[in-house]
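A single protein chain has been omitted from the complex, and every remaining protein chain is retained in its original position.
This part shows chain A:
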């Protein structure tokens, strides 16, 4: 991750974007190739590794764990809900800047962004102004995050599933946010939560048992409605997606648009100190929405294809071999 750029490079990139030829030959709305693999870590409930051709490398894991429900002391909400706890960490090996405490700020920003976008309806971090609740979808307890938290509850008021979503940034080559969210979606799709059996002991006491059977698992409900993020970088009067590290250094203003599969806006965050004109802002949001929808469609197709290939292998008794870190 270079932190410096020369004035002439900046000028070259700016003018290149103006005439729609970026330094690596892409056009403004072009993504780099995405390399994706799910189920790379066997100890987790679900995992995925996403790489962008230019170097960004993100490993996301989801671990389902049982814990007490979190009840808001004021409103009393949350007694019948599970939780999603997000954490994003940039490894110091990804970039020199991340060494020591260098990544703290970025870690915080990404963690909070993910928490807000995924578990928006948990009471603590709700910022109604930045999100529009999903209008379709049957019960609206899913919120903008998509995932049905009520389904994660085991015994209301007592125990629930907590999904720990951990993203580790292994290498930095620009466009971190999009990669992290693509990885998260893939990891959540890969997640299997064991089924539980609740027994009524009478007197309002309940007990439950986690079924040990590897076949008897559930998927995360509402995973299809999870948003992904599109980062739009405003450079000059134009905006680009999937910026390289040098392009990110030229970015005046950055807009992260969280979109779900129906093209609904699930979150918005602006970064960096430059301004965006209102007309351009609307254009960028609209662009992010359409692009996000296409991206989700293709991402889902890829995840589905991989899951199906794995199932077929399992049925035929073949070992499911993941290349993991032994591939380029």
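Keep in mind that, in the parts below, a contact is a pair of C-beta atoms (placed from the backbone, for glycine too) under 8 Å apart; a residue touches a chain by one contact, two chains touch by 3 or more; residues count from 1.
Keep in mind that, in the parts below, contacts and distances are computed from a predicted model.
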The complex's invisible chain, by UniProt name, from "DNA primase large subunit", "DNA-directed RNA polymerase II subunit RPB3", "Exosome complex component RRP4" or "Elongator complex protein 5":
"Exosome complex component RRP4"
Answer key for A:16, A:46, A:174 or A:267 versus the chain not shown reads A:16
For review purposes, identify every residue of chain A that touches the missing chain, sorted by number.
2, 4-9, 11-13, 15-16, 19, 21-27, 29-37, 49, 51, 53, 241, 246, 291, 294-295, 298-299, 301-302, 306, 323, 326-328
